[in-house]
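Sharing a structure here in structure tokens format.
Removed from the display is one protein chain of the complex; every other protein chain stays in position.
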Amino acid sequence: MRIGVVTFPGSLDDRSALRAIELAGGVAVPLFHGENDLKEVQAVVLPGGFSYGDYLRCGAISRFSPIMESIILAAEHGFPVLGICNGFQILCESHLLPGALTRNADLHFICADQKVSVENTNTPWTRGYAQGQEIVIPIKNGEGSFQCSDETLKELEDEGRVVLRYVGKNPNGSRNLIAGISNKRGNVVGVMPHPEQAIENLTGPSEDGLMFFSSILKELVG
Amino acid sequence: MAMIVVEVMLKPEILDPQGQAVASALPRLGFTFAQSVRQGKRFEIEVVGEPTAEQLAEVEKAAHTLLSNPVIENFVVKVEK
Amino acid sequence: MAMIVVEVMLKPEILDPQGQAVASALPRLGFTFAQSVRQGKRFEIEVVGEPTAEQLAEVEKAAHTLLSNPVIENFVVKVEK
Partner (left out) sequence: MALDTVKHAQENPDAAQPYKELGLKDDEYASIKEILGRRPTSSELAMYSVMWSEHCSYKSSKIHLKQFGEKAVMSDALLVGIGENAGVVDVGQGYAVTFKIESHNHPSYIEPYQGAATGVGGIVRDILTMGARPIAVMDPLRFGNPENPDTRRVLPGIVSGIGGYGNCLGLPNIGGEIVFDDTYQGNPLVNALCVGVMKHADIKLATAHGAGNLVVLFGAKTGGDGIGGVSVLASETFSDSKPTKRPAVQVGDPFAEKVLIECSLEIFKEDLVVGIQDLGGAGLSCATSELASAGSGGMDIRLETVPLRDPSLSPEEILMSESQERMCAIIEPSKLKRFMQICKKWDVTATVIGEVTTGTRLNITFNGELIVDVPPRTVAHDGPVYNRPIAKPKYLESLKPVSVPLPSTPDEIKAAVLKLMAAPNLADKSWVTNQYDRYVQGNTVLSQPEDSGVIRIDTNTNLGVAISTDANARWSYLNPYEGAKLALLESCRNIATNGAKPLAVTNCLNFGSPEDPEVMWQFSETVRGLADACLELGLPVTGGNVSFYNQTGTVAILPTPVIGVLGVVDDVTKRTPMGIKPNQDIYIIGNVDDNFSGSEWAHINGKQIGDRSPVADLDMEQRLVKLLLEGQPLFEAAHDISNGGFAASISEMVMRTNVGATITLEGNVAAELLAETPGRVVVAINESNTNAITALAGKYQIPVRRVGSTGGNSLTINGGAISIDELREANTGVLEALFG
């Protein structure tokens, strides 16, 4: 099963995402922002980082890259996409996901081992988790505060589209403690925490993140 | 050369932690004038010659698609000399 | 209530990576109007009543000490209605 990881200029967690896919048993395929060829991958991960330095708004410039044109088109037809951190921001800027990620309430970059609960296991990326399962994966971002209109918030909650929710103290001012959401169809998921940095106990706070990658692989095998 | 300015501010209903941080720092430094503070962005765009109506329309479009995120922000386009 | 606006821009001789990022993104999206782009900050400060001369002097002081870093930035204080 081939899963792509896009490298934008300024992507940082691309190599970790490739490694996570391999550890989960998949074939990891590097994709480059400047090409629109998806190289026959069956799902794609938009990794964390500071694409284009995050200078204008996080994800604002990457959204217009050639590869995103292909991904947006495919995603609208059900192609599985996971956006992690900066990838989540790109998905919001692309309007594949609603809302926006804004400056953390305390204005600082925050790197922490974060407890989150998996609230929606009905996506190809989270099916392997138990509903309500609490996991610990790192957050590391300066603009992770999820904001949206009241209507959008209601829609997300009513339709069960909140995928991850922070447990305990709100780390960044996100509405309803939202740490990750999906689109209506469920194929597009964006999360602020980094599952790809929680795939080995040696280098992460847990191995809880690996299931994102195992889930999609299982889904693709059918 | 003329200058077109695009001002982008967070919508009033969106949390503005940067503005809030300024608002609470001011009284600590003895400044008491502010009722509230919002912080936004200002883009100064240099264009050749007098800005035309088409050019301004283009800037509006760029402000809408790239310079601001309509989900959370409002913008204003102005011409300055 | 009146609004005092403080506009803070990097000095012209200082590198502006943010403005540069916008300037190089615009043509990629087909926008060709910009000769150059600089990005700065805009503070909207609400004050009670008409701003007095003393108040404006205070804002100038706050702009100089807190809202901008005079080593790399310039600022302008304006009154908007």
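For clarity, chains are labelled A, B and C in written order, and residue numbers in each chain start from 1.
Rule of thumb we're sticking to: contacts are C-beta pairs under 8 Å (C-beta built on N, C-alpha and C of every residue); 3 or more make two chains touch, one makes a residue touch a chain.
Since we're looking at a predicted model, the values are computed, not measured.
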item: Touch partners, limited to displayed chains, of the chain removed from view; value: A, C
item: Options A:His108, A:Lys154 or A:Lys184, residue touching the unrepresented chain; value: A:His108
item: Touch list for chain C against the chain that is not drawn; value: 10-17, 20-21, 24, 69, 71-72
item: Missing-partner contacts on chain A, residue numbers; value: 9-10, 12-13, 15-16, 19, 34, 48-50, 52-55, 106, 108-112, 138, 140, 142, 194, 196-197, 199-200, 202-204
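Following the convention adopted for this analysis, only the chains that are shown with their structure count from here on.
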item: Geometric centre distance via CA averages, chain C-chain B, whole Å; value: 9
item: Residues within chain C bordering two or more other chains; value: 22, 25, 29, 39
item: Residues of chain A touching at least two other chains; value: 56, 61, 64
item: Chain C residues within the chain B interface of the complex; value: 1, 4, 7-9, 19, 22, 25-26, 29, 31, 33-48, 55, 58-59, 61-62, 65-67
item: Complex interface listing, chain B residues touching chain A; value: 10, 13-15, 17-18, 21, 66-67, 69, 71-72
item: List of chain A residues in touch with chain B within their complex; value: 56-57, 60-61, 64, 92-93, 98-100, 102-107, 145, 147-149, 173
